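Please read through the structure below; I'll follow up with questions.
Below is a slice of the complex: some chains, not all, each in place.
Note that the chains are named A and B in the order they appear, and that numbering of residues resets to 1 at the start of each chain.
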Amino acid sequence: MKVIADLTIIPIGVGVSLSRYIAACEAVLDRPGLETSLHPNGTNIEGEWDLVFRAIRECHEKIHAMGAPRIHTNIKLGTRVDREQTMEDKVASVRGRLQGG
Amino acid sequence: MKVIADLTIIPIGVGVSLSRYIAACEAVLDRPGLETSLHPNGTNIEGEWDLVFRAIRECHEKIHAMGAPRIHTNIKLGTRVDREQTMEDKVASVRGRLQGG
């Protein structure tokens, strides 16, 4: 089952600057089978369910190993069985409506 | 790695009443190793990471099998490595602050 997800990871107890933890997670997500796209409030991820959630688990393990005692994460995700759809399709579908007026 | 999560599942394309799909997911989550608690905007789940996410995947599979072509899900989750903490501990910790003024 394919999933299109949006991942936001907030390490807790490591001060106010979180970018080095987010970058470490980006490095974990950069693997065959996953397509990712960083945005200002998270990272969009496209891939097979098990690959996506194994990678998210490894992000948690990595960030704890870097010293974060606690992590809060938010995942939005969608699955569909009626048709194939990529991340680009989703954005193009809305943009087409906007241009079509 | 233990996780405390909050799951909200929104079947799309099956009309406006979603309770029978949510109830089916509750039945899927009712298994050894998971503690769950239904609330007005989701279901809190406590358990080992792999058990939690396998059950959430089975909720998606179940709800698609019931006829939902598309599902949107939101998962909030926390992990911590500094100490053990249950769902009850989290609520008690805030309540203690409120009573302590």
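In this text, a contact is a pair of C-beta atoms (placed from the backbone, for glycine too) under 8 Å apart; a residue touches a chain by one contact, two chains touch by 3 or more.
Because the structure is predicted, anything quoted here is derived from the model rather than measured.
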With 2 chains placed, the number the full structure-file assembly comprises: 4
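As a working rule, only the chains that are shown with their structure count from here on.
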Cα-centroid distance, chain A relative to chain B, in whole angstrom: 19
Chain A - residues contacting chain B, complex: 1, 13, 49-50, 53, 57, 60-61, 64, 69-82
